[in-house]
Structure formats: structure tokens, C-alpha cells
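Please read through the structure below; I'll follow up with questions.
The complex is shown incomplete by one protein chain, all other protein chains being positioned as in the whole.
Right, chain A next:
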Amino acid sequence: MPSIISPLSPDPSVPASAMPLISPNALLYAHLKQSPPRRPSSRTPSEPRPIQLNVGSLAHCNGSSLVKIGATTIVCGVRAEILPVTEIPSFRITKAGASYTPTAPVVRDTRYQGDTEKDNKEEDEGEYSPISLYNLVVPNIELATGCSPRHPANAAPSTEAQSISQRLLSLLHTSQLVRSSDLEIIYTPPAQAEDLELGIDTDPQLKAYWTLYVDMMCISHGGSVFDAAWLALYAALKDTIIPKSWWDADLEQVLCSAEVADARKLSLRGIPVPSSFGVFVPEKRVLGQDGHQDPYWVLMDTDGFEEEACAETGCITVDAGGGKGSSLILRIEKNGGSNVGVEEMVNMVTLAERRWQQWKTVLDAALSNS
């Protein structure tokens, strides 16, 4: 009985899907040296991927979002917890909630009197924002979900995960996205309780803070995870509702209302939008006799395969919503190479502004649907 041997593949050439594994650098160079340059995903070098956004998909947290950018998928949930000021080890009262009546201040540290006028306009946090001082907003990203072969599941947080967490935290603090006045729980004693002889005054007192734990899970790692994580974090905070809460003087604890109608949203400062990029430099042996002197390409919104081929990476975060013509820059990062200098970065601001418009459209659409 003749054994059935399956015929060999009629085409002996390497399948296209294997090329990124065999020689990513050569593959990328072959695509980019075309004119006009095209990436393997048939995008132009400056073209970002479309963004998909869903908000409020998780039922058990205060706010949630799901962001998909190409193959990158991030789920984000925000959990709000009450932190009584008595549980903060080094708590010091510096200022009242700026949204509160500035004429009836919470007990102030006299050394900070000079700052009060500045704080009243509520535009900026003071020099010592309680959000960074007491870590009231805690972002964390989990990459060990089996999202890519480079991040094995259930392993300790990788360097990349820790780096992204730190960058998210830095951007949260320096952009002053969350207002500390949104997180304060203030108690105003009734006026009749005032007794100056016993030292009981009726100034409002800060009793507790809301702490926001922002947890992100990377379901699929397809490059530019920082962008997707920040946008997921932003959308989740936009979606977050904080229950109505008050200090009960008799029980001496904070109580919350169960009514959703009483809950309020956070008012965030601006819309920072990051745009990551990678700089692709072909290897010498790939270049061969092609003659160019040190060619390089700046690729916006790199996907997973491009990210592995680019040593030099960076990110520029802009907020184009100021309406003053030139947009505000919140963060610029670049490391791992020496090709991008000041001029290239200036050119990239336009691309980052375009990304901002794209995100604004997506965000508005998603929020109006929810």
C-alpha cells in the first residue's frame, strides 16, 4: 500500500510572514527606500494608525476605557478609594480646596501664606501638589499578560512595563491633569457649634482625599504602548464618576451616597496627547552599495515589528487645545540614538498636533455615545 506523502510546497521561497523574523532591518529598508517611502503596513512614515475607543465597558469600577491602536489593545479601569488624612503619615495642611470659598480657608500653615493668591485662580497646582505629595493618582500598567512573546505571562514586571508606568506617572504630575480640588472631601462644621473659647471654629476642614488607582492591562502589544496607555488612562479618567461623599461628624467617618445621580465627574486639565516615534537606521551590511550617506527615517506610531528594528525612539506630548495658535508642549523624550536633533523635533510638532486632532475626534464620538 503506497504511503501518501504530502507534496512539498510548490513555492520554495520564504513566505512573506516569515520575513520580519528573519531580517527585520532588511525588510524595513526595502520598504522605506521606495519612492515615496512606504512601511510594511503600507502607511507613510508620518502616518499614525487609527484609534478605536470604548468607554464605560467595565461595570465594577468608577471609570473604564478600552483603546485599540492597530494591534495594540489596552484596557483601563479606575478605582476610587477614600484616604482619610489621619492615615497620611506626613500630612500637612497647606491650602483649602481652591473651588471652595477662598474667604473661609481651611487651617493653613502660615509659612505658605504667600502662595495663597496664586492658588486662587485654580489654574495650576501649587508648588506642592497633594496629588504628587500623597500619591493620590496611581497609574500601573501590566504587560505580563501574554501580550507579546517578549513579555511572558505571570512574570515580574519587565523593565518596559516599569518604564511606561513611570512615564505615565510623570506626565500625570507635570501636566497636572487631575485637579486636587476634585479629590478633596471637606467638612464645614455647622455655624452654631462655634465656640472660640473652647477653640472650636467653623472653618472648613479637609477630612479625606479620594485616591484614584488607574490600572491598565495590555491585552495585545503591537508597539507604541505608551501612547495607547496614556489615551486609555485619559479616557478612563474622563469617564470616571466620584460618588457624593461627606464627613459625618457623629460617626467620625466619610459616608458616600449610593445614588448615581449624585455622583460627579472629574474636570481634567487639557487634553495631552502623546505621539511616539522611532528612528530607523539601516544596518551597514543591509545598505550594501546603495550609496546613501547615513540615511534614516522617522516613523510615527511604530508598530511592534518596527519598534524592534528602531534603536532610537522618542515621544512628544502636546496639548493643542489652548487656542493660542502655538500648542503647548508637555513632554519631549528621545533616547537611544543621535539622528533626531532640534530641527527634526520642531517638524514633529505638526504631526503631533494632527494626532491631537485625531484623538479629539475619537474621544468626542466615544463620549457622546456613552
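Keep this in mind: contacts are C-beta pairs under 8 Å (C-beta built on N, C-alpha and C of every residue); 3 or more make two chains touch, one makes a residue touch a chain; residues count from 1.
The working rule: contacts and distances are computed from a predicted model.
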The complex's invisible chain, by UniProt name, from "Trafficking protein particle complex subunit 2-like protein", "Phosphatidylinositol glycan, class T", "Exoribonuclease phosphorolytic domain-containing protein" or "Peroxin-7":
"Exoribonuclease phosphorolytic domain-containing protein"
Across A:Val78, A:Ala208, A:Ala232 or A:Leu330, the one contacting the chain not displayed is A:Leu330
Which of these, A:Thr86, A:Thr159 or A:Ser368, touches the one chain of the complex that we don't see?
A:Thr159
Among the options A:Ser132, A:Ser245 or A:Gln358, the absent chain makes contact with A:Ser132
Which candidate, A:Ala144, A:Ile241, A:Met345 or A:Leu367, sits in contact with the chain we can't see?
A:Met345
In chain A, positions touching the absent partner
90, 92, 111, 127-128, 132-133, 135, 159, 162-163, 165-167, 169-171, 173-175, 311-312, 314, 326, 328-338, 340-342, 345-346, 349
